[in-house]
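Note that one protein chain of the assembly has been removed; the remaining protein chains are unaltered in position.
This part shows subunit A:
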């Protein structure tokens, strides 16, 4: 199966060949079992290999029960695989303890969930600043980053609201700010538009596309083809296995976002 493989940016912003680049995510032969209520083991993920290059925007799609959320949770360390290996930016992480995964999620992996999972009694500002503080930013730095992100996401003036006072689309934008505040190298999104109306969905997709255009690596899980089609690459999961892996857009370079990913290379893989 040939598809486009994008090279990563080197320090000066020039593209370097994909073979020389370390993928953001590399996974080999991932297997995850779940137990049914009767206690019978069921394979939710059945031997998945995955390679995600820096700057890629990948959608994982498939029917409910195909294992797509489980796969995303494996990549974020929220579930542990029963078999297989995972590297994050070249670093073997599947052997990590819970505590080390927590550090990874604080510093290098941002996660956005369907139901936002904001801390309901904290203000919008505190929800975004907290992970920056936990990752070692000074209060001043955390405030500056928060202000920049909320501005960027069209949430200026909402700093002192609590999540319950916001619309679903606004809450998801706060969750996005929280996931991006530490400049995560990987953004994972689990049905990010799953509880939004069509306006909120468009808004979140527009923002994801914008961060992708600036070079953010994004992996999102969705059963919604409108959401999946915002990505450059769509992986179809079926019954715990990858059945198709397709580059979208037909490789017309003029249509590609430039800006942050000016070093984009297209190689036949």
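Here is the rule we go by: a residue touches a chain if its C-beta (ideal position, glycine included) is under 8 Å from a C-beta of that chain, and two chains touch if they have at least 3 such contacts; residues count from 1.
As a convention for this text, contacts and distances are computed from a predicted model.
Note on the omitted subunit: UniProt lists it as "DNA-binding transcriptional regulator, PadR family", one of the names in "ABC transmembrane type-1 domain-containing protein", "Protein kinase domain-containing protein", "ABC transporter permease" or "DNA-binding transcriptional regulator, PadR family". Although one chain is not shown, part of subunit A still touches it, namely residues 62-63, 198, 202, 205-206, 224-226, 228-230, 234, 236, 238-239, 243-244, 246, 248-250, 255.
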